[in-house]
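Part of the complex only, each chain left as placed.
Chains: A, B and C, in written order; residue numbering restarts at 1 for each.
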Amino acid sequence: MSSKYKALKQECYEANMELNALGLVIYTFGNVSAVDRENGVFAIKPSGVPYEVLKPEDMVVLDFDNNIIEGTMRPSSDTKTHAYLYKNWDDIGGIAHTHAMYSVSWAQSQLDIPIFGTTHADHLTTDIPCAPPMSDELIKGNYEHNTGIQILDCFNNKNLSHKEVEMVLIGNHGPFTWGKDAAKAVYNSKVLETVAQMAYLTLQINSNAPRLKDSLIKKHYERKHGKNSYYGQ
Amino acid sequence: MSSKYKALKQECYEANMELNALGLVIYTFGNVSAVDRENGVFAIKPSGVPYEVLKPEDMVVLDFDNNIIEGTMRPSSDTKTHAYLYKNWDDIGGIAHTHAMYSVSWAQSQLDIPIFGTTHADHLTTDIPCAPPMSDELIKGNYEHNTGIQILDCFNNKNLSHKEVEMVLIGNHGPFTWGKDAAKAVYNSKVLETVAQMAYLTLQINSNAPRLKDSLIKKHYERKHGKNSYYGQ
Amino acid sequence: MSSKYKALKQECYEANMELNALGLVIYTFGNVSAVDRENGVFAIKPSGVPYEVLKPEDMVVLDFDNNIIEGTMRPSSDTKTHAYLYKNWDDIGGIAHTHAMYSVSWAQSQLDIPIFGTTHADHLTTDIPCAPPMSDELIKGNYEHNTGIQILDCFNNKNLSHKEVEMVLIGNHGPFTWGKDAAKAVYNSKVLETVAQMAYLTLQINSNAPRLKDSLIKKHYERKHGKNSYYGQ
């Protein structure tokens, strides 16, 4: 049986497997999705399936209102958060959610990750935001959908652009990252985990460590992402 | 030579090997058992045998009064703790004991592990209990049997259900976990170790980190274990 | 097509791959160069190329004024720092730059790494210097060239010899290391990371840990590097 979403499901599958290979998840934790903007659908990992037995054809395809378009398995329990982000941010191509150690620990501490160095500034120019836990009402309601709202509210309140800041921590829960495709979303999960560990160690060594100065933030971000960038090929 | 306990010993062997593969033990540390309720027996790892040379037929089969039913080797030195738990909790199918780094360190600190996030709440709704060290009298007596008593006393005093809370720390010693079968007991050992490390890091980042709010605890536990759960297939 | 720099590029390639194998970098982070003093050129990793797809022929050959002599790819964004060091220190043969976890965290803390033990003294007799972040003017100017200046200023101000101290931290950024060839530069990156982690842990255990006494510093350094050294073959 062929599927018009075969390539999409393959991309989604490979990104999920990479999440596991990078050590960002154990067991059935975490999930990655990939979007097909032309058809208005995204593919996502099925819920509760261990990475070792996951197959490309297991990926579930849904539209942005969470209707299953293709697939026989139940999609990830976090699916509605993905759908909400795809619907509202029409320029992102993939989303990843992990339970990586340092990212989750910062989320549990309910603190933004301060920008301490150029590894951080190579990727974004602000602290990594930690969205506060939701109100009880929102938690008891359409929880995963509301998690998406919580992310957008956080970005609005902090005046952040999701095009530059491709990552967020959900207080007490963990990280969501996104990017131009699923592979970039997974890349951002790994970068976030690395930066989270570096910030943790920095504060253990020097609890008064200063934030990176503006000129250095700008220099490192611009040389990689500015219009006169000279990083990469 | 065939054995009526061949499948039981195989299950037990595989769970022990998984404990080692997950990095939760070194050398001969740790042990897993699996129960056969129909025959009123359990299989357990022999004492002091390195994982690299362990074989399925080495597993020792005992009844719940610690009589050896099958096997030529000496069973794990912690066997009586397993027997006591099987005898008193007739709905568990496997038990695991490790010397995993973060679990043991919390046990050595004699503190419960606070519930800080949803990774924790996906598995249980309370802090992970740390049973206090036993009285000198109990230690000098039937020590491993009394460790079982200590676990039950801890659950009674804290009004916990072993059906929901499938893990405990023994103060100064380390963790015991259990579940519907030996594989689930091992899974719980890995989850405990992960949650223990996250809680450790959370407190290092923010010594005033708040416990997870009740609505989030309930939401995450229920979506995975409640009657309207929507996690998994 | 043969190249007179084939051996140089091979040396450079192998040192870059070793950086990755040692776990000192992820993705496209980090870079190593190797010098050919006779021809007044050095080979360096191309910018933004993942280690998994890197090939010896991808290495870019430049002179010490940053003119590309051979190669079709854009060189590492940190190339000018390498060129400046080669031009000013005419006895070094290789340079490495990493984003290794503990080295970067010390750099982000803007503190020298104190000499606490013989593992450190086996390699150098002083604290590992952390150069302060540059002035805004220097950052906005010829940044990577100025990073080289910053390193030399740091060594002059602290009265250090680059022949003995083959490593430095750039405040808020990360480590640069060097040596008689590219392999030694990579070796020094690994030693720095190890010593950085040991110093971190030492201060966590005992915030008043004393620096290594002078007689021990001298003894360990001399037995490995002094004229009567008796370490090695």
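Note that in this section contacts are C-beta pairs under 8 Å (C-beta built on N, C-alpha and C of every residue); 3 or more make two chains touch, one makes a residue touch a chain.
These numbers were taken from a predicted model, which means no experiment stands behind them.
Of 4 total copies in the complete assembly of this structure file, 3 are presented in place.
Rule of thumb we're sticking to: only the chains that are shown with their structure count from here on.
If you draw each protein chain as a dot and join the dots that touch, you get a simple line with two loose ends. When chain A is laid over chain C using CA atoms, the rotation angle comes to 90 degrees (nearest 5). With centres computed from CA atoms alone, A is the chain lying nearest the middle of all the protein shown.
One simple way to say how far apart two chains are is to compare their mean CA positions; for chain B and chain C this gives 47 Å. Within chain A, contacts with two or more other chains are made by residues 204. Here chain A touches chain C in the complex through residues 116-119, 187, 190-191, 194, 197-199, 201-202, 204-206, 209-210, 212-213, 215-216, 219, 223-224, 230-233, going by the rule given at the top. Those residues of chain A lying in contact with chain B across their complex are 26-29, 46-49, 73-74, 77, 99, 101-102, 104-111, 133-134, 136, 139-140, 143, 172-174, 200, 203-204.
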